[in-house]
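Only a single protein chain was left out; the remaining protein chains are all shown in position.
Take a look at chain A:
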Amino acid sequence: MATVKWPHFFHFSAPHSVVNTPAHRPDTRRSKSYGRSCVEPPSLFWQTPGHLTTLGHRIPTSRRAAKSHNITTKVDPEQVALLIKNEWKLSHVTPLYRFRHTQLKLYSKHLAAFIIAEKQQGVAVEVGVEAGFKVTFSAVLGIAETKEDAETVFIQVHSKPLFSADTPKAVWRGWLTCVNGDPEYLRSLPPDFVSLPLFCSSGPEYLTALVKSWFERTFDCSFGSLYLNSTMLNWLAALWTGCHPTSNIRYLKLAWNMPSQPPLDIAYTVNPQDAWELWNSIHTEDSTDDRINIEEVQLFMNGLEIHFFRHFKIYLSAGTLTKVSTALGSAHHDGKIKIGSSDYITTLLTLLTECALMKTPV
C-alpha cells in the first residue's frame, strides 16, 4: 500500500497513519513568482476577472482632452527641439535592471566602446578611449509627469571623422521615456528596476540594433517593435482635432490601406475647421474635467468614414487605418511618429507609454 501522508487539517486523529509532517517545516519550496502571481494585481495581465482580452490589458475607455502645455517652461528648450526634429521609430522595452541616472557618463563610454568593438569584430577595444564614435547620454528633466515616472534619457551617437578638423556629426539619436505610466504597475516593481517602456530611435538601423543589444546585455531588458493599432490612431485623430481652436492643426490627414486586389491606398485629407466642427458636434465639453470617451472617438471616425462613403462608395472601415497626421504630429501604424509641436507632447507620450506598457510581458 502506498504511504499515506497525513496532514493535520483533516480534523481527526489517525492512530495508524504513517507519515507526520514535522512540526516546523524548515522551508517550503518557494514559487519562482515570489509573491507575484500572474492572476493577481499588480500584474497587468489580469485586470477584471471574467473580462480577458487577448493580451489581457486594461484599455482605458476615456482620456483627458489634450491641453496645450508650454513644456519649455519645465524642460530645456534645446532638448525639446531635439525631440521635435526627427521621425522616431518606436519600440517597447521591459524594465531596465540597475539603470542609474547618475551613471550616464559611464554608460556613454561603454556604449561607445561597444559600438566600436562590434564594428570591428574580434578586435578588442579599451573602454574609455574615443575612436570613431562618441556617445552622449543625457537626462531630459521635466518630461516625466508623475513621481512614478522615471526621467527621460536621451542618447546621441556622434561619428568622429578621421581628420579631426571637422566637428563630430550626430549619426544616431534615441530616447527612452515614461509619461503617466500606470502608477500601480510602476510602484509594484522592485527598486532595482527603472521602467522606461517607450524607446524612440532615429538613425541607421545597424546602430539602433547595436544600441538595443547593448541595453539588453547591460540592463537585462528586451526590446520589441511597437505598432500602433487603429484604436490608438483613432484616439490621436480625435485628440488632435480637439486642439484646433487653441492651436491651428492646419490639416487632418488620414491614410487607409484597403484589402482589395490590387491593394488600394487611400489618403483622406480633411479641412481642419470641418473636422473640428464634426468633433464639436459629438463631444460635449464639461468645464470641470474635460474627458473624452471612446464612444465619442468612434462616432467621430464613423462620421468621417460615412462622409467618404457618400462620395466614393467605399467603406473605409473595411480597411486598415495606417496613418494619422496633423500639424501637431503624425503617427503611422508601423510604429513611426513625428512630433510637430512641443505643446501637446505630453498627451502623445502618455498615449504611447500606455501602448508600450501594455506590451510588458508580466
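In this section, contacts are C-beta pairs under 8 Å (C-beta built on N, C-alpha and C of every residue); 3 or more make two chains touch, one makes a residue touch a chain; residues count from 1.
Rule of thumb we're sticking to: contacts and distances are computed from a predicted model.
One chain of this complex is left out of the view, and of "Centromere protein I", "RNA polymerase II transcription factor B subunit-like protein", "mTERF domain-containing protein 1, mitochondrial" or "GL17103", the protein name its UniProt record gives is "Centromere protein I". Among the residues A:117, A:258 or A:327, only A:117 touches the chain that is left out of the figure.
Note that of A:168, A:203, A:224 or A:303, the residue touching the chain absent from this view is A:224.
Of the listed positions A:127, A:141 or A:267, the one in contact with the omitted chain in the full complex is A:127.
The missing chain, though absent from the display, is touched by one residue of A:76, A:192 or A:285; that residue is A:192.
Residues touching the missing chain, restricted to chain A, are 1-2, 4-15, 21-25, 27-40, 43, 45, 49-50, 52, 54-56, 94-95, 97-98, 106, 110, 113-114, 116-118, 121-127, 189-190, 192-193, 209, 216-218, 220-222, 224-225, 227, 334, 359-362 (touch as defined at the top).
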